[in-house]
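Note that one protein chain is taken out, while the other chains of the complex remain in position.
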Amino acid sequence: MNRTTPWRTGMVGAGYMAKLHSLSMNNLAGLSQDPRDRFELVRIVDSDLAAAEQEAGRWGWKAFGDDWRQVTRSADIDVVSVATPNDLHHEICLDAFRHGKHVLCEKPLATSARSALELARAAHASGRVHRVNFTYRSWPAIAQAKALISQGAIGAVRHFEGHFFQDHNNDPTIPLHWRFRQGPAGAGALGDVGAHIIDLARFLVGEVDSVVATTQRFIDQRPLPHDRQRQGAVEVDDLACALVQFRSGASGTLKASWALPGYKNDVYFVVVGEHGAIRFSWERSNELQVFDSADAAPLSGYRTIPLGRAHPGAELFWFPALGGEQDVGVTAQGMGYGDAFVLGFRDFSQALRQGESPAPNFVDGLRCSEITDAILTSARERCWIDVDHAPVA
Amino acid sequence: MNRTTPWRTGMVGAGYMAKLHSLSMNNLAGLSQDPRDRFELVRIVDSDLAAAEQEAGRWGWKAFGDDWRQVTRSADIDVVSVATPNDLHHEICLDAFRHGKHVLCEKPLATSARSALELARAAHASGRVHRVNFTYRSWPAIAQAKALISQGAIGAVRHFEGHFFQDHNNDPTIPLHWRFRQGPAGAGALGDVGAHIIDLARFLVGEVDSVVATTQRFIDQRPLPHDRQRQGAVEVDDLACALVQFRSGASGTLKASWALPGYKNDVYFVVVGEHGAIRFSWERSNELQVFDSADAAPLSGYRTIPLGRAHPGAELFWFPALGGEQDVGVTAQGMGYGDAFVLGFRDFSQALRQGESPAPNFVDGLRCSEITDAILTSARERCWIDVDHAPVA
Amino acid sequence: MNRTTPWRTGMVGAGYMAKLHSLSMNNLAGLSQDPRDRFELVRIVDSDLAAAEQEAGRWGWKAFGDDWRQVTRSADIDVVSVATPNDLHHEICLDAFRHGKHVLCEKPLATSARSALELARAAHASGRVHRVNFTYRSWPAIAQAKALISQGAIGAVRHFEGHFFQDHNNDPTIPLHWRFRQGPAGAGALGDVGAHIIDLARFLVGEVDSVVATTQRFIDQRPLPHDRQRQGAVEVDDLACALVQFRSGASGTLKASWALPGYKNDVYFVVVGEHGAIRFSWERSNELQVFDSADAAPLSGYRTIPLGRAHPGAELFWFPALGGEQDVGVTAQGMGYGDAFVLGFRDFSQALRQGESPAPNFVDGLRCSEITDAILTSARERCWIDVDHAPVA
Partner (left out) sequence: MNRTTPWRTGMVGAGYMAKLHSLSMNNLAGLSQDPRDRFELVRIVDSDLAAAEQEAGRWGWKAFGDDWRQVTRSADIDVVSVATPNDLHHEICLDAFRHGKHVLCEKPLATSARSALELARAAHASGRVHRVNFTYRSWPAIAQAKALISQGAIGAVRHFEGHFFQDHNNDPTIPLHWRFRQGPAGAGALGDVGAHIIDLARFLVGEVDSVVATTQRFIDQRPLPHDRQRQGAVEVDDLACALVQFRSGASGTLKASWALPGYKNDVYFVVVGEHGAIRFSWERSNELQVFDSADAAPLSGYRTIPLGRAHPGAELFWFPALGGEQDVGVTAQGMGYGDAFVLGFRDFSQALRQGESPAPNFVDGLRCSEITDAILTSARERCWIDVDHAPVA
């Protein structure tokens, strides 16, 4: 599948994520050393036609429309990017595979493990490239963490502590949009931001075998979006906390909330192993912290490592090489959220070239949904729940 | 019980804690503005007579011995300080109450909730003053956190995250001393350091109703203390993780370990409420972090507050008043671990004067043991366990 | 000058900065709410034609060439972006003004105050819009710092501490490229990175009246770029330290280095006023620290404020509004170095629309050069030097 023409891309959804997908595809073309890393912005669709038109104008999509079939079924499109409310992923992705498209789907893949299983099986059967947009995996600090763990830098993992905490939804005047309703969202904070920390736990430590969890809802009523004088019932969790057992024997906790004051955008984890530990917080996304038990006692402490071109993925950006013999270039200029998406599309482009679907693919999306479902079940039933690992093929 | 003669004190145990108790009682006499805050170091005993003699010489104990009854039954002693292996607390404390002594006992109060209940009932029945040495409650940053929560500064608590993590026991050449054996210790990391974070959870958030937990042991064998060529079996936990439900409705996690690389002495908690949050780590014990949702958006962020004479207890130390109208004096000179014990003895001295046993008393020691037992049971039985709250009187 | 056609732009220099300028102009078109914020990438030139061709291909420049006059004199170009070695700015900018172009010039504006004065006068006389690319002024944290100071949040400034420290040039195998030679660079670390901290000092505190300084060179010889077996002499400073007197009466220090181990990309300042202080480090570019003496003593401490849409310029990016009544949206997703340039071009676009040249313009570039020259003179002559403030018009 070695080709030099760009990947002709259609996007379904002109909401928040359209900005980040569009910007990333455009930037990748300039930033990548590889001329094959190119996406052509062919068509963007949204049930809100005006939104589609606006994003098209901003980012250079050649066409726009209001029917997602104009993307999934169009002959001039190779790749479909799906960024709709969660419950629409199912129908759109299935249609895209049916029409021979490669698919990048936003997270969470589905609103239930059952739906996710169907999608993963369809993805597998299609022979097409599939990816769930768990962008954090590609972030240089996190990719570096993974590399260190794989190299044995901290030994076998003993404990994982992870959360994704925000506080923006603690404002009760935010209206009852789709993320607060069970049908379109599937889960609340757990589905929205928790999906990321669940995925990182699997990425860094491996499969989760069982969970026990609680959930809480802090704000029960919100104004209706189209009639703010009236209130409607919130149907999803504001906080989920799980104690988890990894297959490897490690223990862990996974937590997600969008309404805990003081946390702004804290994708946080610490992975503690037999002889070292690695710590990261998105609130200081441009640094990684690493502890090595082998350091001499008077020098024993966490290193705070600013990101630079020595870290996987950063070489794509503005950290200049300087021509020295062991040159690592300038470091710590800083990367942002948009750059995380560029890296996700870079990885997707490589996958497309190779015609393979490395992680995070639809099977990873499925595993995340299985854990999500297990957490919600455990919170309802107040007991440990074994996580399904349904076979895909 | 208003008196000016010092509290005649006997100490049982000349191990590690003897240093901190002795130093604290001596320093309190100088630091306190109140001349009644005085302890007289009458007698120290230890089954290892040489150890008792050495501590006596260092700190000015007037006498030493090798039989704890020389302390619990001696007519020239008012107050007994107990700092022995955990399983000896039971017999010694009972004997001390029986002979009319006031008792300060090191944590954990007992090796089981059953033993702790008997002790708490005896303490209550004795009419004497009783205290469990949960020193962290008196620390200015933590006392300030408590005050803020009590004043409603963060609203109702939603979530508590707490751990006490160290890594020093990750060295497998440390011999199999009593803390690694079930009998004398009761529990491992959970009993030794976990007791503190359990106590702080109760102090800051209130009673715990139920728990679900896991425990892990990382090092199964250790050299025998008196024959290091041979190994013996470790019988206790190296890591305990619990998901907890507070009576108030708040959720939380409590974790304890003495073998997680990278954590040195991390008594850590974050208390998140409806409209604010408070964060603390002993690894930066001289600061407190406070978040207030009411701050204007452009200035919204955690405050990092260095400890000074504005914080409860700090006025005892070296933060000078300077004579200004709203004077808070010099701040941030720093307090240390020894100073935490001074504050514990200051609070104990006040309790003795008033003839009352405010928290942390033997009932708090019991509640901690009940939670500890529930965590261990939950880890064995793999289910949620309701925590006992046995009536004391 | 209200217009909707994009600003037809030519770029001189296809080195490191071409990437950032090109990416920023492209991204601005998508990110800005204002359809007039558009630059058309007409032509890029470089004496290295292959480099120009490569950048053109990457970023969508419609044409490329090897003669800068193809940009400064071309009828299809409105705006010239200059990113060449420092000593070439002079001739190119003069030619651009002479041919009626608006000019954005990289920092430092010139290799001497004398040259800078000529440029500033030409810019002023031309009636065209001129800007020196001091990108940090537009960064949300720094713009917020400026706003706070202007509002009186910290009172009159007493002291300013600023540095721009890196360590990448501490590698002696980096060849003797133009930045290490007096002719093309003008100054070393002081000109390259020091220009930014000098500009920020002026931005935040005001004019500098006098300086006293030292400079040091740590690496005297470097391999010749085209014959690395031979060494040539480094001609510029690796570290400059200045004590400065501001016109307002405040004191300060300004330091710049590219070879101080441990500093990666540390644009650092603290501005201390009568009743507050503001602190920033680019190594944690996504946060701002603010201290307010008015806080009650028990809560007195620096706030660490994560950047979000409440801060000037951030609204351009991916911090979503959520529709609440006092909505500030999601915060702390993080912005990167590239985004700083987007903001610079946004400000430049506004200036172009208004036909005015707000700071940082060529006069600011001149003032920076005057301070640079004074620092170098002071270091040579070992005395206080009054800074020139040559009249421009």
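We call the chains A, B and C, going by the order they appear; numbering starts again at 1 in every chain.
As a convention for this text, contacts are C-beta pairs under 8 Å (C-beta built on N, C-alpha and C of every residue); 3 or more make two chains touch, one makes a residue touch a chain.
The structure presented is a predicted model; accordingly, all values stated were derived computationally and were not measured.
Note that of B:47, B:231, B:265 or B:350, the residue touching the chain absent from this view is B:265. Touching the missing chain, out of C:96, C:212 or C:387, is residue C:212.
Considering B:331, B:349 or B:378, the position touching the chain not shown turns out to be B:331 (whole complex). Where chain C meets the missing chain, the touching residues are 154, 158-159, 167, 170, 212-214, 216, 218, 239, 241-243, 245, 249, 251-253, 255, 257, 260-263, 270, 272-277, 279, 291, 293, 302, 382-384. In the full complex, chain B touches the omitted chain through residues 16, 19-20, 22-23, 26-27, 29-31, 35, 57-60, 166, 168-169, 171-175, 177, 225, 264-266, 282-287, 306, 308, 317-318, 320, 322-339. Panel shows chain A; residues 144, 147, 287, 290, 295-306, 308, 310-311, 326, 328, 331 of it touch the chain omitted from the view.
Operating definition for what follows: only the chains that are shown with their structure count from here on.
In this assembly, the chain whose C-alpha centre lies farthest from chain A is B. With centres defined as mean CA coordinates, chain C is found 34 Å away from chain A.
Each chain gets a centre from the mean of its Cα atoms; for chain A and chain B, those two points are 42 Å apart.
If you average the CA atoms of chain B and of chain C, the two centres end up 54 Å from each other. In chain B, the residues touching two or more other chains are 302.
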